[in-house]
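Every protein chain except one is present and positioned as in the full complex.
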Amino acid sequence: MNHLIFLIIAFPLLGGVSLIAMSRRVREPLAGWVATAAVGLSFLTTLGVFITLLGSHSGGPSHAVTQHLFDWINVGALHANMDLTVDPLSITMCLFVTGISTLIHLYSIGYMHGEKDFTKFFIYLNLFVASMLILVLGGNMLLTFTGWEGVGVCSYWLVSYYFQKDSAASAGKKAFIYNRVADVGFLLAMFVIFFNEHTLTYSKMTAHMSSLTLTMAVLALLFAAAGKSAQIPLFNWLPDAMEGPTPVSALIHAATMVTAGVYLLCRMHVVVSASPTGQWVICGIGLATAFVAATIATSQSDIKKGLAFSTVSQIGYMVLAVGTGDYVAAMFLMVAHAFFKALLFLGSGSVIHALDGEQEMGRMGGLRKYLPWTYGTFLFGWLAIIGVPPFAGFWAKGSVLDAVFGKSPWLWAGGLFTALLTAYYMSRLFYLTFTGSARFTEQGPNGEAAVAHPHESPWTMRLPLVILAFCSIFGGLLNLPWVHGFGLEAFLSPVFGSSLVVPADSMTKQFLLAGADALVAVLGLTIAWVLWRGRSERPELTPAFLAKVWYWDNFYDTIIGRPATALANFTAEVVDPLVLDGAVDGTAAAVGGLATRLRKVHNGQIRSYGVGIIFGLLVILVSFLVVVG
Amino acid sequence: MTSLLATVAIPDLLVFLLGALLCLVGAVSILTVKNPVHAALSLVMTLFGIAVLFIELQADFLAAVQIIVYAGAIVVLFLFVIMFLGVDREEDLAVEPIVGQRPLAAVLITALMASIVALGLVGHFEVGPATQTGMLHGGAGNVADLGRSVFTTYLFAFEATAGLLIIAVVGAVVLARRNNPDDHVAESQVEELA
Partner (left out) sequence: MNHLALPTVSYAALAPILFLLLGGVALMVLSALSRRPLAAGTVTGYSVLIGFGALISALAEYGHVNGAGPSSTVASAIAVDGFSAAIAVTVSVVVILASLLSHGYLRRMQIDAPAYHVLALTSASGAIIMAAANDLVVLFLGLEILSIALYVLAALNRRSAKSEEAALKYFILGGFSSAIFLFGIAFTYGATGSTNLQVITRTLGEGVAAKPGLLLAGLGLLLVGFFFKVAAVPFHLWTPDVYEGAPTPVTGFMAAAAKVGGFAALLRVLLTAMPQLSTNWTPVVYSVAVATLIGGAVLMVVQRDAKRMLAYSSINHAGFLLVGIVAATSAGISADLFYLFTYSVTALATFGIVTMLAGPRDDDAGIDRLSGLARRHPAIGAAMAILLLAQAGVPFTTGFIAKFSVIEAVVGHGSIPLAIIAMASAAVAVFAYLRLVATLYRTEDIATVDLGYDDSLTDGPAAFAIGLSVVVTIFFGIFPAALLDFGRTAVAHLLP
């Protein structure tokens, strides 16, 4: 099976390319089915590779398989080959990426029904999956970076899918620019690491650097991760990215691409774990992001924006877990989060679909009756994310908080409080959407059209919801804390080796911690019930400060946007015409003048050409004479 | 120069100077005489001077070949062509297309030759003389030596020369063969360009 690893990437790539080739002939819904089949085949291949890996896994400590496709770049000391590396870490990523992608492709067939650029959507989606898999399977940083850029581009295309809308177009640009800024971090990290280690291949990295260099490398990596995974200070592109179609939000901006930063940090565990300073900074950024995003999420009125900030907050937890050194907890939360957040997004998509594109929660309410399937599945997603036992989120978030407690009780306290906020804002979102009175039946204050009878979605949309709900309920089984030797921890720990820090708490302490988690979840749920039961608006609970994202955008606008604009204007009006144009025109004039003068030598006369030769020869001989004589 | 005189016998030196003088005078007069026939005869003089130098180096066979092939065959061919085209055509050397080119040429060539000679004079190896070559041994062995080196050391060069000559012939034929009268470019046009 190992020589077939490339097929994991090849299937979606082929799907995308063949759809491009046939885009004029293939129409709805065939394009969707082709794309879904391509990703589905990729999932089956991944499954095959996974089973093979499990078989060899039990045999010995060697658990990484590399498929060498071809030599890619071989310059000087730089040997970056097309090597796909399958190890427990990458196969875990591959499994949930391809699995959830398949479901979301299927869902999109229903959701995108009737769109003008139906085929184009699936082309982008397939190319995204291919890039994401390159990112995950790449055996060296350069290949990962290739995938990293690929997902960035696909994300840009998909966010700007409704490019006729100004907001979508500018959201796409925003996402792209934030990601490009973060890429600087990735490049810096590559430079630093290559300079010191002379390799970019993960399996050869040793982290033999001075601590200052290490810290620089880790901070550069963190900056890269912060861009892709929407962490402070680069988190505020993600809410805007919700301008894309909802399946895109579910796939790219919840389940897969935004976790790439966390994956990168896990991949680079050798480097990350070697720098305690770096780990502390990672913890700080993770917790700060989790907390800030959670506070913002409490005050959002747009269902997708609420979910987006929730995603930011949850990824903050993952980053926090990476900072503590418990990479398994981070991966566990990543997988569980992929399940329930994809479910929540798809559920919200189903709601939006039913309400003809309405995203304001003020115009929802009481949908329980109209959308039984969506309601039922969303319910489990909600319970999972807020951490009610025994759903997936409880176990995943629990393992993260356990690890954080091992690192520092103060961090843990912050994490726990954020968990309370999580439970509160998610419950608020749930109540506003599904309970209370139906507010969409009459015309809205801003002229929104009334929707008399929302319809439940078609089966292509319901099936993924059901499957994801199932995963959200039972996802915790992947890594139960008291079961050792089976599950994610046993599977993943060989990858991380000595980098991995696992909290070794007593049973009592574990129970107490878990109890605290469960208690906080129920508390948050109750507070939300008390505050929001039957209400649709409480301005005192949604302060502008939070609703406007801590004025983060304004802040950037003030410190970067306006000075940059001023600088640009200055450059355009003063520097460019006077200095640069002068320099460029001057150079051009100099080149032109020189050329005109030189051209005179080319007068077409053999004799003067001969003079050139003799003259050159004379200069050479005289110079030799000077040297020798 | 003193070392040179010490190693070379006076008669040898005189013969060398004579040969060199013949070469140079011939070469210069090729450029300066107006009549093409005279130019061809000046070429004979140069080639003869080279033959003298060969004899001075005891390369008797090459001296003979030099006379027979170059002075005999090739210059005769030149003369045929000149006669064919008209002996009375004289080139007008009075016109200088580019002002000052002749003095410049003289200066440049003199400087070039001077620098080459100077390089030759200042050169010496720490061990041994400035040059590694010397005279051939014995006049009679020439032919055998030459034959041997043509079939051993310079076998490939010899064969490659054959290839070179074939190409030269092909080239001459291709250029000379003008089947189609339309192909002719006006004579004046070509002359102008040269």
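Each chain gets a letter, A and B, in the order it is written, and its residues are counted from 1.
The rule we apply is simple: a contact is a pair of C-beta atoms (placed from the backbone, for glycine too) under 8 Å apart; a residue touches a chain by one contact, two chains touch by 3 or more.
Since the model is a prediction, treat every value here as computed from it, not as a measurement.
Participant: Looking at the whole complex, which of A:452, A:504, A:530 or A:613 touches the chain that is not displayed?
Facilitator: In the full complex, the listed residue that touches the missing chain is A:613.
Participant: With the missing chain put back, one of A:372, A:561 or A:592 would touch it. Which one?
Facilitator: A:592
Participant: Name every residue on chain A in touch with the hidden partner chain.
Facilitator: Residues 70-76, 591-592, 594-596, 598-599, 601-602, 604, 606, 608-610, 612-613, 615-617, 620-621, 623-625, 627-629 of chain A touch the chain that is not shown.
Participant: State which residues belonging to chain B touch the missing partner chain.
Facilitator: Here the touching residues of chain B are 116, 118-128, 130-133, 144, 148, 151-157, 160-161, 163-164, 166-168, 170-171, 174-175, 178, 180, 183-186, 189-190, 193-194.
The rule is short, and it goes like this: only the chains that are shown with their structure count from here on.
Participant: Where the centres are mean C-alpha positions, what is the separation of chain A from chain B, in Å?
Facilitator: 79
Participant: In the complex of these two chains, what residues of chain B are touching chain A?
Facilitator: 97-98, 101, 104-105, 108-109, 111-112, 115-116, 118-119, 122-123, 194
Participant: Would you pull the chain A residues touching chain B in the complex into a rising list?
Facilitator: 605-608, 611, 614-615, 617-618, 621-622, 624-625, 628-629
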